[in-house]
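For this view, one protein chain was removed and the others were kept in their places.
Labels for the chains are A and B, by order of writing; each one numbers its residues from 1.
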């Protein structure tokens, strides 16, 4: 069997009593754009630093093309990296910054000149060779850093929240550039971010990190439509959760009894559950319907409108169930109820069984 | 990796060894004098054959040592007060003033730090001979004030630059007069800078020897002059005793400065 291009196997890293990562298991295909997404302290950066060789794991292994890289020191790993902070060498010009990896590899000058020019053109900074890093904007500095990380054709490029110091507009501009560069070079990218929108925009696949573990790996659409855990459901897209109890199990679906006694029928279960067990019903605000009339039995719930927020193209409505649990519903601009709702309106929320999920609780 | 102490490997131990050696180089001579001051060898044999307090007794028995110390203290305290007051006024001008030539003024204020002290000493010696200030208390204070002032200005300017003038403006908007606002709001906020200025000014005068050698007369000499002239004759252990007391004073000042620094950060 051909080994996976990059395989992270059972990684575990602790700092004293604090577990930074645990059971990190992941295979990455050549040329893939893989994003590590999670809140700060979830272990995504630690995993990246272990890949870069700045930290050593307690147990586990990382194999690139079947060979372990853990014993290889950082400077021999031949991995590219763009950092969160600006890490251009302040005393060197842009051209010398990009040339640095080639100089320490003792390449001939002619080849260095050629490769530096090509790398700077790739990030659309051709002609900036003589400038000093301090004279560049933040976005330009990160593009030079990208050129420096790509100039020696590393098999893997690591990016540790490279856009977090930039403002929103510039961030989107450079996200687009990164996609183009990924397309043009075909380099395998491991990208760390805590911004779900950035992850969805850039990645082929996303690994969701939480409390040192990977919760789920999949494409953005997979994570959105079938989240494996409550955490993933909460992190990718918005959701409301309603507490309930499993009344009956039928194959991979269950009936849930909600707080006011309403029975929600045939809800897909995300883990094995048994009758009597507590479970949560997950509702996506944009996938549920708000209506003056109740829907078919077992797929609707009466609510009281609590708060209406107009957000331009959409309107967010927070409604309370009979037992005072909040549910958010998102209405499109063209929705018949849009602009006609006020606090205190009594309505029904309705859903199709395949758009909601149930997460049994331990 | 070169700036991550835990990742230096064997280099870490090389650096630690060098640090220990330099630390020993810096601290051992000081400990050595302290030990000698309690040793009973007039010829400063080390380790001393026995221990004694004779040198301290000799030191305190000789009124000239006490007089020199008292002169030094009076001069240093006068210099401290003048240096902090003049330094504070000058710093306000430097940090808040809006006039042309501010940068030039700053450079002028720092010049005494750049000029070799011996040149100033000789120049003042000649001027004071003519003015009749040589060997006078005022002469000492003026000479020491010139070299203490830059330290005071640097310390207070740094503190003032870290203080947002908008806070003072707020006090004025609350109804305080400009000087009242400074007295009640700005000065307390930069008190750490004023204390640093005071300590540096005191030490600059108290430890000063070159200007003092040229200024001193048989009637008026400071402690460093007394130590210097004694040293030129012989290396008596009485100097070790005097030096030990000076080290003790330094420690007290350091602890004081540290306390103040800590209270500020707390």
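General remarks:
As a working rule, a residue touches a chain if its C-beta (ideal position, glycine included) is under 8 Å from a C-beta of that chain, and two chains touch if they have at least 3 such contacts.
In this section, contacts and distances are computed from a predicted model.
A chain of the complex is left out here; the name its UniProt entry carries, from "ABC transporter ATP-binding protein", "Protocatechuate 3,4-dioxygenase subunit beta", "ABC-type spermidine/putrescine transport system, permease component I" or "Disulfide reductase", is "ABC-type spermidine/putrescine transport system, permease component I". From the options B:110, B:189 or B:260, the residue with contact to the unseen chain in the full assembly is B:110. Of B:73, B:122 or B:260, it is B:122 that touches the chain left out of the display. Those residues of chain A that touch the chain absent from the view are 52-54, 73-81, 83, 85, 87-91, 100-101, 103-105, 145, 148-149, 152. Where chain B meets the chain that is not shown, the touching residues are 1-5, 11, 14-16, 18-19, 22-23, 25-27, 29-30, 32-33, 36, 43-46, 86-87, 89-90, 92-94, 96-101, 105-112, 114-127, 142-143, 145-146, 149, 153-154, 158, 165-166, 169, 172-173, 177-178, 203, 207, 209-210, 214, 224, 227-228, 231-232, 235, 239-240, 242-243, 246-247, 250-251, 253-254.
Criterion: only the chains that are shown with their structure count from here on.
Rounded to whole angstrom, the centroid-to-centroid distance between chain A and chain B, based on C-alpha atoms, equals 58 Å.
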